[in-house]
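Missing here: one protein chain of the complex. Every other protein chain is in place.
What follows is chain A.
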């Protein structure tokens, strides 16, 4: 069975391969990968850095709430869309995700993928 890291890597490859097709969803070994259209948005890193201030107040390395630094962009977007759609259930994250538009998710995903903690 594929673990999350492996799934992320495969997810990235799949997403990269299909990036230009503007697919809303992409399929890969671990199920559907959501938010393909958000990956087509060029995320504003500065905006992402600002928005990230809200995330790092809970997300941290070595904790049950995982660090988001160096986080796979494809998996980040997928996770946020799943929270928005209620496919992932954490009430805090669902509330946060519903406050974010596509531009903001793209900005965060771009920032976290590039940034080191």
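We adopt the following convention: contacts are C-beta pairs under 8 Å (C-beta built on N, C-alpha and C of every residue); 3 or more make two chains touch, one makes a residue touch a chain; residues count from 1.
Heads up, the rule we're going with is that contacts and distances are computed from a predicted model.
Visitor: Write down which listed name, "Thiolase family protein", "Cytochrome c", "Copper resistance system multicopper oxidase" or "Xanthine dehydrogenase YagT iron-sulfur-binding subunit", is the UniProt protein name of the chain that is not shown.
Guide: "Cytochrome c"
Visitor: Could I get the residues of chain A that touch the absent chain, sorted low to high?
Guide: Touching the chain left out of view, chain A contributes residues 46-47, 49-51, 53-54, 56-60, 63-65, 91-92, 94-96, 98-99.
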